[in-house]
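Left out: one protein chain. Kept in place: all the others.
Here is chain A:
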Amino acid sequence: MRKGFSAFNVTALVLGFTFLYVPILLLVIYSFNASRLVTVWGGFSTEWYWKLLENDQLLDAAWVTLRVAFISASVATVLGTLAAIALTRYGRFTGRTLFSGMIYAPLVMPDVITGLSLLLLFVAVNFDRGFWTITLAHITFTMCFVCVVVQSRLVTFDRSLEEAALDLGCPPLRTFFVITLPIILPAVVSGWMLAFTLSLDDLVIASFTTGPGATTLPMRIYSQVRLGVTPEINAICTILIAIVTVVVVSASIVTKRQEIERQKAERLAAAGVME
């Protein structure tokens, strides 16, 4: 069978990509619009990017967002990795099914419900809402994504590597840091990047759990858009797109390279003759 381009395939591809990327492309193009009017092209300009630098509100929001994303991604990576290890290693403990179901639940839970339940919790324990409540909420919902990514790597992890380290006199904790972690590191890193981007563009959960003085960038953009889309918003969104693209692309490169490396090793093993 020919795997070429049939008219149907090309049409489907073009339609799909148009649907996905035309809005984003429009936003990026209009961020370089010289005109104040969002829908009228007035020539190329980087004016709105310079204007951004003077907009303290937006810059503050960006700074809060980055800090929340960094802290929550890091904590979520540690917790998610530990959960993944528990789930893959201790095969038959009581309540395993319940536990693994519970770790996956936030993946499919509507953000509104996650946000609302966290808000209720913070109110109930009388936790002052602000930066730390957003961070905690983000740790909670990104942790399960990290867990899933790391778990998928651990399933194919050869346990005899750890046994070999133990056998050669390396105690269990050190074995984890010198053998297990370096080998699963690519998965941990891409888990971190996933958590980072998820936290970066979350609006719903952040809106529920925020308090005075802690406004994230998506929240700021959303509130400004209600007053009308300004070219400045287009500019900051373009920057956000750039950041997310870089993070996601590098995460996939890390995974891809690891995959290629593994396939190469397998090929060599298959052709494994002496010398």
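Here, contacts are C-beta pairs under 8 Å (C-beta built on N, C-alpha and C of every residue); 3 or more make two chains touch, one makes a residue touch a chain; residues count from 1.
The criterion applied here is as follows: contacts and distances are computed from a predicted model.
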Inset, instruction - Among "Spermidine/putrescine import ATP-binding protein PotA", "Monovalent cation/H+ antiporter subunit D", "DNA metabolism protein" or "GMC family oxidoreductase", find the name that the UniProt record gives to the complex chain excluded from display. - result: "Spermidine/putrescine import ATP-binding protein PotA"
Inset, instruction - Could you tell which one of A:59, A:109, A:166 or A:203 touches the chain left off the display? - result: A:166
Legend entry - Where the missing chain touches chain A, by residue: 158, 160-161, 163-172, 179, 182-183, 261, 264-265, 268-269, 271-275
